[in-house]
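Structure, as structure tokens:
Partial view: only certain chains, each at its native spot in the assembly.
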Amino acid sequence: MPYVNIKITREGNVTAAQKASLIKGTTELLRDVLGKDPNTTMVVIDEVDLDNWGIGALPALEFRAQRQK
Amino acid sequence: MPYVNIKITREGNVTAAQKASLIKGTTELLRDVLGKDPNTTMVVIDEVDLDNWGIGALPALEFRAQRQK
Amino acid sequence: MPYVNIKITREGNVTAAQKASLIKGTTELLRDVLGKDPNTTMVVIDEVDLDNWGIGALPALEFRAQRQK
């Protein structure tokens, strides 16, 4: 009965089909690796505004810009 | 000083009064069962888009549709 | 299909019966207030060491000691 929370940045218009692929993929991974029952596996996807995501002490967009230099 | 996070699907227009009932109910439960002080009990409710919630390897709406067959 | 996460301090030996009461209580609250199906309601309880919990800019035990003054 696993619970999975996936946090991604809100950008590029993630489609319902892509979200369904994430749900199916993680659920099957837990079934294949640990024998978990898909019927009691929950997956919740959070989309987070780019301003609200930081890495390398910088907001996401600044971090990416700096990496490309 | 408990912290409670309640995640529900965003659907059916959950009212402020219903949210207040969830906040009151969980806080009183923690006081009654464990003697926790309501003044330092926090409750955060997250409403999650239906596309972003999966169970049974399927997005929520497909899971419900399949169950009803 | 709600998901509830309850975080409490690890102290005073919380029993399995008390945890079962928290699980039952929150699940029934979500059924009563929002009509959620108990069969797809998950509750996860995290017990957190006292050193790892802060409020009022202080670790939990110091916060309580200061309040009692």
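All chains are identified by letter, namely A, B and C, in their written order; residue positions are counted from 1 within each chain.
In the analysis below, a contact is a pair of C-beta atoms (placed from the backbone, for glycine too) under 8 Å apart; a residue touches a chain by one contact, two chains touch by 3 or more.
Here the structure is a predicted model, which means the values were calculated and not measured.
Novice: Since every chain shares one sequence and 3 appear in place, tell me the total number of copies in the complex.
Specialist: Altogether, the complex is made of 6 copies.
FYI, only the chains that are shown with their structure count from here on.
Novice: Taking each chain's centre as its mean C-alpha position, how far apart are subunit A and subunit B in Å?
Specialist: 21
Novice: How far is the middle of subunit A from the middle of subunit C, if each middle is the mean of its Cα atoms, in Å?
Specialist: So the centroids are 26 Å from each other.
Novice: Which positions in subunit C are in touch with at least two other chains?
Specialist: Touching at least two other chains: 1, 3.
Novice: Please output the residues of subunit B touching subunit C within their complex, sorted ascending.
Specialist: Residues 1-9, 12, 14, 18, 21-22, 25-26, 29-30, 33-34, 36, 40, 53, 55, 60, 63 of subunit B touch subunit C in their complex.
Novice: Would you mind writing out the residues of subunit A in touch with subunit C in their complex?
Specialist: For this pair, the touching residues of subunit A are 1, 3, 42, 44.
Novice: Under the touch definition given earlier, write down the residues of subunit A that touch subunit B in their complex.
Specialist: It comes out as residues 16, 19-20, 22-24, 27-28, 38-47.
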